[in-house]
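As you look at this complex, bear in mind that one protein chain is not there, while each of the others sits in place.
Naming follows writing order (A and B), and every chain is counted from residue 1.
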Amino acid sequence: MIALIVILLPIAAGFALYAVPDAHGRTSKIIGTAVAAATLLMTAAQPHAEFSMRWLSRPFTASLHFGATPVSIWIVLLLALCTTCAILATNVPRRRNFIAQMLLLEGAMMGLFLARDLMAFALFWDLMLLPVFFVLVNWGEHTATAWRYFLYNFAGGLTLLLATAAFGILYGSTDVIGRADVHIVGAWVPWIFAGFAFAFLIKTPVWPLHTWMPPTYSDMPSPMVAVVSSVQSKAGLYGLIVIGMAFMPDYLRAYSGAFIVLGVVSLLYGAFVALTQNDAKRIVAYSSLSHLGLIVLAIASFNPIALKGAIVYIVAHGLFSAALFLIIGYVEDREGTRSLARLGGLGAVNPRLAGAFTIAVLAALGLPGLAGFAGEIVILTGVFQAGYVWPTILALVPIVLASAYMLRLFQDVMNGPAVEDVPVRRDLTWLEGIAIAPLLLALVLVGVNPHALTVFDPAPYSVAASSQGVVR
Amino acid sequence: MMHHVMGVSGYYPYLVALWLLPLVGAIVIWAFGPQLKSTAGPLGTAVIGGSFIGTLLSWSSATQNGGTAAALGAHQALFSWIPGFDFGLLLDPLSLLWALIITGVGFLIHMYSIGYMDGDKAFARFFAYMNFFVFAMLTLVLSDNFLGLLTGWGLVGLASYFLIGFWFFKPSAVAAARKAFVLNVVGDVGIMLAIFMIVASVHSIGFGDAFAFAGSFSSGWLFAICVLLFIGAAAKSAQVPLHTWLPDAMEGPTPVSALIHAATMVTAGVYLIARCAPLWSQNLNAQELVGTIGGLTALLGAILGTSQWDIKRILAYSTMSQIGYMIMGVGVGAYEGGVAHFFTHAFFKAQLFLASGLIIHALANEQDVRRMGGLRTKMPLAFAAMLTGVLAISGIPGFSGFFSKDQVIFGVLEHGHPWLYALGIVTAGITAYYMCRMLFLTFFGAYRGGVDPAQLGIRHSELAGSAESDDGAHGHAHAPAFWMNVPVAILIVPSVLAGWLMFGGSTSPWARFFAAQFPAEHLAAPAIGEGLTGIVTFAVVLVGMGVAWSRYGNAYATENAVERLRAESVHMPAVLANAFYFDAALDAIFVRSSQLFGTVFGRVVDPHIIDGGVREAAFSAQWLGSLMRSFQTGFLRAYAFILVFGVACFVVYYAAIAGGAR
Partner (left out) sequence: MMNAPAVPLVDYITLSSVIFFIGVAGVVVRRNPLIMLMSIELMFNAANLLFMAFSRAWLQNEGHVFAFLVITVAAAEAAIALAIVVTVFRTAKNVDVDDVAMMKG
């Protein structure tokens, strides 16, 4: 039952919030934070809760079946944590409506990551696009960005739905997520695989399907983009593991060369572009393209160590990208700009903000001892062990580039002499500090001890995959 | 698979304590900096002192049970980071030596910093960073596995970044910090790849496993591992061509230069190679390559040292050159010699830097030796410290540098590298020359602080770089405090005497201490004996000193110092002034090309090619729509006709074609 409540509670609260009269947005912030924190506590208290109800029996059986898989449990916790922090950090006009949309987004994504049924997965996949679309329309800088986001991702949603229906007809049931004993074979399977993969690669995104992402990330208010970049971007990767790798391993293996190329190109491409951007949010957006490419590489390598690393890195990237976007949001709130050319020297007047930014930046550039490094090194150990020598070598280049662009981002905002037309503003308030602290603490904890995250045992997936034999 | 652990496994609480104490200190000072105020300095210093005592105690507790640990080392298992990646601490003679220098010299430099950083707005933050550095460096040397070493490797890079950019309002310090960090990440990445290769072949990150199976690696595989590890070592230890960050790193406060960029962190590469001696010993190609690069770095650093005017940059290039010696030694297999030079260098180079700090402090942040001179009488302690340091680094017999440098140079010859041997001797002469040049310019003749900079040939851009190097906290000349004088005075003792530990060949205390760590090899005795080598080297050193005396030290030179310095500044060859164009080359090859890629991808590929493709798709959808529009005539009967026609087509297909085929 808890599994259903954590989905429905944020959605219900989101709709209900529209009825709350709240001119300053203070009440809605309290309600929003409380609801998000409640979902966090519930998922943390009962991570193995499940709920199942018959939904369709023809033409294939489908259930409203929800419950975390070993892969998704960490993503669900990440989602609840990020939403709580982001709502706490929210500082936008028409705050009540914004927080309502944040809650709707949380509910939809809860549904996606808890879904054990492909139909429910596809349903929530499309639902989670809507709050982002509405926020882009109402709070974004250009409506075109909203449409671009929507069209790209809805195109993916469409192929996902078609593939799901075809899967159901072929297998007879869609109540399969989390199972490792389901393999579909047949002439249609390449098309089903392609339908899923297209949706997943757009959502992640992977080069060259990424051009919706930088404008989306830079246009959206920071609290929402923190959640979208940290959790929504993982939907595709999660799907690749629990759907692509679990049910159609032969095809994922057959096309792993293509996935590895796409992953490596994304890695390099994102890193190079991030070097030269001037908008702080775009730097982080392109760095996300780079970092997520690494996870694609890990999944395509089919190596158990790399898969463990992928889980660690999914969580790590979620934490540091959320922290980075929230901090850039703080900077933008203060200075009214996020152009590196117009910022500088904030560290002297805002030491606490600079300290928080330092940790987030260091985690993002893969400093040993923080979460990003743990993910990177475990993934690349596995990828190398799987025999992909050149992809590993190419994947090391962005690590150097990441240190360059992340330090550039940090130093151009915080260091150097103060820019003269930037007025002196107050340092991090305690509320802003509380909003960011859990993310930073988690970055350190995961970095020092990633052991807990590797409880996920990818053996069923990768062993099942290898027992099927390699189709080339 | 059975795991091979180096050292005697056991429970060593002192070892864990000495490792974690500086971290606790760093966190406490960082968190309570505003409350601690000026007590942060003594507190940070005491923490490092405690760690030093912990090092001594853990070694004595390790050697208590039968002395086996003395030969093999003490091993303390810690925790499993992820399954299969086990972390632990290892204290063997090699890591003990480093730990003693890190905490011992670190203690003195912390003490010195209390005086040097007095009055700085971020006094507490400085000590938090320094304590953090000590923790990171201890992680590096005490780790029992490659991943822990890499963790320490990255964290010392971070501490170095923080401390180079300590005065973060200075654009030059910010740029230097970023450059140091990025260049060091290049090295980290090399080590990462080496770790992947090791894990792929032995399924473990432990040193013990890697070394136990090193013999089963193919020659090419082992060579690749060694080269990749050496990329890490080269970046950290400022070896050609990854050395360009080290001179810039002098933007940090002088105690930082002394501790991180002279005594400890930059020697991490030497430690890495000495630690991986079982790998290097089995691959002659790697030895040849690393030895050659070390020798080249020693020579290049020395040549560049002759052309610098900033007192800290002179010392920086001399550090680079001396580390070149160490790398050359450990690279070719003369591990004891390379490590010995690290040991003595830590003392005399820290002393040289601290003495230069005394001068910089007293002269209101003046770092240009052209504007010094005649300080011998005004600052007798600084002069004494600098003089003994110069004699030690030049290798005057009796001083520490003589013994260790001799071990390196002769060791290189023993291992069959006569060219590197010659290079080492020549470099010793150049070293003596530029160190004496610095000494004479600083302490002899008349004080030139009042001379117009233009008369000394100082360009305006150079002036701007050195004068503003502080936030004005100690913008006036004043006598160094007690805290600064004591460490300098203490350091004179080991920098003179430490070398005697190596006296006595294979029966010296040094050789016996490392006997188990670096098993003796049976090498053919070279044609030139050790005694003769010492004499030849000493002769070359005297020549270097003599040249320096004739150019800067004698009465004639000191009287005409202003004109001579002006002439030398103006006629400085461009190739030296630009440090052999390494910076420009790295910039053009790597930085510019990366930025070019980024610009092309971000400004051309994304908006025009990829989005252009998306736009084309949108246009073709429009075109398809207008094609379909033409069927929407609006005539009801036309629709009806099309409908009927379509039905007819189906009927014909199924009745005639598909039915006929059956």
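As a working rule, a contact is a pair of C-beta atoms (placed from the backbone, for glycine too) under 8 Å apart; a residue touches a chain by one contact, two chains touch by 3 or more.
On a predicted model such as this, the values are computed, not experimentally measured, just so you know.
In the full assembly, the chain not pictured is in contact with B, by the touch criterion defined above. Across B:215, B:450, B:573 or B:634, the single residue that touches the chain missing here is B:634.
Interface residues of subunit B facing the missing partner chain: 628-637, 640-641, 644.
In this section, only the chains that are shown with their structure count from here on.
By the touch rule above, subunit A contacts subunit B in their complex via residues 208, 210-211, 214, 269, 272-277, 286, 305, 308, 312, 345, 347-348, 362, 365, 367-369, 373-374, 377-378, 380-381, 384-385, 392-393, 396-397, 399-401, 403-404, 407-408, 411, 414-418, 449-451, 454. Within the complex, the subunit B residues that touch subunit A are 79-85, 147, 150-155, 158, 161, 165, 168-171, 174, 177-178, 181-182, 185-186, 188-189, 192-193, 195-197, 199-200, 594-595, 597-599, 601-602, 606-607, 610-611, 613-614.
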